[in-house]
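The complex appears here without one of its protein chains, the remainder shown in place.
After this line comes subunit A, so read on.
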Amino acid sequence: MARGRIRAKLRKSHLYSFCLFRSSGSGGQSIGGPGFSRTVYCNEPQVLNQKPYRSNIISTTKYNFFSFLPKALYEQFHRVANLYFLGCAIASLTPLSPFSPVSMIAPLAFVVGLSMAKEGLEDWRRFMQDREVNSRKVHVHNEEGGFGKKTWEDVRVGDVVKVEKDQFFPADLLLLSSNYEDGICYVETMNLDGETNLKAKKALEATLGLDEDDNFNNFKGIIKCEDPNPSLYTFVGNLEYEGKVYAIDPTQILLRDSKLRNTEFVYGVVIFTGHDSKVMQNSTRSPSKRSRVEKKMDYIIYVLFSVLLVISLISSFGFAVEIKYSMPVWWFMRPQDADEYYSPKKPVISGLSHMVTALMLYGYLIPISLYVSIEVVKVLQATFINQDIQMYDEDTGIPAQARTSNLNEELGQVDTILSDKTGTLTCNQMDFLKCSIAGIPYGVSPSEVELAAAQQMANDQEDQGELKTLVASKKEKAHKSPIKGFNFEDNRLMNGNWLKEPTAARIMLFCQILAVCHTAIPELNEETGNYTYEAESPDEGSFLVAARELGFEFFQRTQSSVFVREKYTASGKPIEREYKILNVLEFTSKRKRMTVIVRDEEGQILLLCKGADSIIFDRLSKDGKLYLEDTTRHLNDYGEAGLRTLALAYRKLEESEYTAWNNEFQKAKTSIGADRDAMLENGADMMERDLFLVGATAVEDKLQKGVPQCIDKLAQAGLKLWVLTGDKMETAINIGFACSLLRQGMKQICITESGSEDKQEVKEDILKQITNGLEMIKQENDPHAAFALIIDGKTLAYALEDDMKLKFLGLAVECASVICCRVSPKQKALVTRLVKQGTGKTTLAIGDGANDVGMIQEADIGVGISGVEGMQAVMASDFSVSQFRFLERLLVVHGHWCYKRIAQMICYFFYKNIAFGLTLFYFEAFTGFSGQSVYDDWYMLLFNVVLTSLPVMSLGVFEQDVSSEVCLEFPAVYQQGPRNLFFDWYRILGWMGNGLLCSLIIFFINIIILYDQAFRAEGQTADLAVLGTTMFTCIVWSLNCQIALTMSYFTWIQHVTIGGSIAAWYIFLLIYGALSPRISGDAYQILVEALAPAPIYWQTTLLATIACTLPYMAHIAYQRCFEPEDHHIIQEIKYYRKDVEDQHMWTRERSKARQKTKIGFTARVDAKIRQVRAKLNKKQ
């Protein structure tokens, strides 16, 4: 422990002084001016003249206790349909109403109440989440002089807080000091920008002394700084302390939601609290998203409103005419006593007031319960998504979560997926897998790509013995020791066996480079006695682990030296070696290499270099190319296997040579001026040449579990995947290879900026590249050719400008995969918007970090990866899953189902309300357009709420065209969603037409049968009540039979809801008929006495029901036989159990379904198979 403590006390900052290229912060000149008015009195938050800044309470709720009712009501009546029903409810209190007020108001109250309850519940959850954050505890300096625990919400501006290791900062703080003497602390900003590497922050020299609790009793200071703003990377301000003024720059600012790491504690002064903090300023209210289907539904509602208006106009015109010409002679109506409404003297007024009546009467055309049914259905669908055990991550215990239920069906229509890389596709963990040393390849573990290819081949050609061994080795792989970052297996090198290799010296050199050429810090794991490494990049970490496992354990770093313990030596005893570090030439994306110059114990100066192969190969000396040919071949193999490769080289330096160079280099380093960077680069370049190639490493970027398979399935489902990453281009391309977005033989179109100063020139250059790319695609003849577009952030900035973006998009759409690297969070959002608006198709953005929030909010659907520590992405997302691979199930299964469910449900809703509503209209023509309803008020009330709601909801919640397994086996079925086959106007109008037909059939069958015949055995004829009830019975039967035909999946629930709805109608009639006639009126005893004993009632029901459903049945039968859709075919195969009996056919159908796929694992495996076959043919 003591040792660790000492090491921690080492002035780590010195390590970073090696850094070559440091950006210099900009000073603040305008403090006190507009926009820079904030004044913070440190350690005296109670100072009177302190401006009342916002408290540290955060609230992300939509409503509060008082605003809930008005605001939620406003939201509800924002919908046209609800507003219309509100108007109806009000009008129902006047004599104009064709119904009793309760039959208008009750459904509305029910519907609105339910929606509001749902809103309230959701907001309550947000409130609880906020409360959890607000009640976190932090140590705050109090008046008594000590530090006491306070909740976050009580933290005020000016408070001095003490934050301990692995805690989040409660507000934006000015760093005063840390447990390190030089005031360094490390923070993890994953929640802010998604970057996982630690960032160093450094306190001002002046405040370094304040590193004990007691030192703060007399601490006073004034901070003057900028007003709250959302810029994460800038800060302008100064600190007045002990009579002096110090400038504060962003390196002293600790931002809320970032986390203290590798540092025991820090002290800081609160500058921005709560919603003033940068992260909160950055968060925009997540926009309310509506799905495409729902937007279209609005149009349908408008169409229905138009129909409503038209038939109301016809009706009121008819009424006015009847009033004017017929009413005077209808003596039985006492026209002379009529009020204005019926007065023949004022037919215009009658007509107008009848308009109101008609609008209410035909209101059944607009399905009042549609919105609420959809809402309920979606909540249930969301529950199923949450409950899905196959999207439950057993390791982390986190299930998938639908955070909003609005977008379920949108999941089924996704066209383009925009994915973050780090933490989403990859776990950001590298495994050292293979290496090539001195022209000999080591490492037998196969990579994921190789494994899959081998497996596929083995399936296809049973006689390939060579391949079988590869597959077999996979099985062995299962029980190997799990070392994080190390998956290397080769007895020639392990356990010190390398000593026996003929090239032992080279191998040793190789390991030395791995162990020395880095910037990592070792940490002793107290439990295991092993060292873990805090490295800048996971690659570096994996190299160190590999070096350790091979016997070169890097265990200590001081200001100037690196210590390595060699486990296997010729003598057999471990020795510790010290390497004095002379220079570190850091890795940058431009240089693509890293070099350290060290002096070993013998005094020999060595230059150790690792870097991208192309760069290293250019810098080899003549002798250094000894292994070049072999290594290149191995590198190609590794690349094909989807591994990240680096070449390692070294050079021995003479003392004099080094000194001469170092002098030059130091001079450049201390120089000030614009060309400093160029000079440094030149200096480095001078030294890194005449290298000797030692070997190459191959690291597998550990993809998250199942990512390649998932991408494969998504590709087969016809989805396009864009990767937007903040990473370097090479990393991005490597990942592209690893997850099969890219493969050998795919034509890569790289668009990069030329580096020219002139903006115009750069733009023209980029435009030219885009045009060339398009040209290339056009000229391509091979139908299997696939293109990949790779573009970096700077170039993207130009490509996203208005005049170029459409052209860029045009190119991107043509490419099978698109990778954008080095993009900022804002660019991610911009790209998302471009895709969304440019293609007009549904986009889904998936990411895990706060840097993805913009993208997640911008996309039609945002998916957050939960389970990692940052919750920003999840909070902004619409759905969260804990691993990328669950996206497959989320989209291909749930999305597909939900889309079809909702689409069918909405279509059916319109169908049923048209079928019902229009019968009311036809009847009007037979009542002199008087507004008399043919049905009892109660029938109407129950129609939407009880008698037809549950089956359609069970359709919406449970319907499955094909089972989830089949969905996954035939991802191509997913295309029905993006192509919108189930909710296009053709289908919608078809359903509406079906509704019209149904209404005509039911109405006229009933009218013709019942108008003058004796209805009962005793000779009585049918009256209004009998006709209405019979007609209504026909409607209940027809609509429920219709939905049974629509469904293709019947569990007991469907049986119960459909059967129950029909039964409910008869039960209702019984009960209603048994009530006192004062309530039931003419419906008293109607079923028992009149309808049930009359055979004609049952005959009519049968005839109308069959006549209504027969056209639809004929239609679907015809469609299934002659124009089948994908799911029809699959259903039929399944139905005849062909998949079991005829495996061959099943497989053929499956491979047919994925023919067009150009990216993904399968496409790649196919390519690999082609290649191996070619090889085999050659051999034979």
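Simple rule for what comes next: a contact is a pair of C-beta atoms (placed from the backbone, for glycine too) under 8 Å apart; a residue touches a chain by one contact, two chains touch by 3 or more; residues count from 1.
As a working rule, contacts and distances are computed from a predicted model.
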Which of "Proteasome assembly chaperone 4", "ALA-interacting subunit", "Alcohol dehydrogenase-like, C-terminal" or "M-phase phosphoprotein 6" matches, in UniProt, the chain that is not displayed: "ALA-interacting subunit"
Hidden-chain contact residue, picked from the options A:Glu205, A:Glu340, A:Glu775 or A:Asp1082: A:Asp1082
Among A:Gln666, A:Thr1051 or A:Thr1147, residue touching the chain not depicted: A:Thr1051
Selected residue (touches chain absent from view) among A:Ser92, A:Asn238, A:Thr697 or A:Gln1131: A:Gln1131
Residue of A:Asn217, A:Ser326 or A:Asn663 touching the missing chain in the full complex: A:Ser326
Contacts of subunit A with the absent chain, listed as residue ranges: 98, 326, 329-334, 337-338, 342, 383-384, 387-390, 394, 926-928, 930-932, 934, 958, 960, 963-964, 1007, 1010-1012, 1014, 1018-1028, 1048-1053, 1076-1078, 1081-1082, 1084-1085, 1089-1090, 1099, 1102-1103, 1106, 1110, 1113, 1116-1117, 1120-1121, 1131-1132, 1134-1135
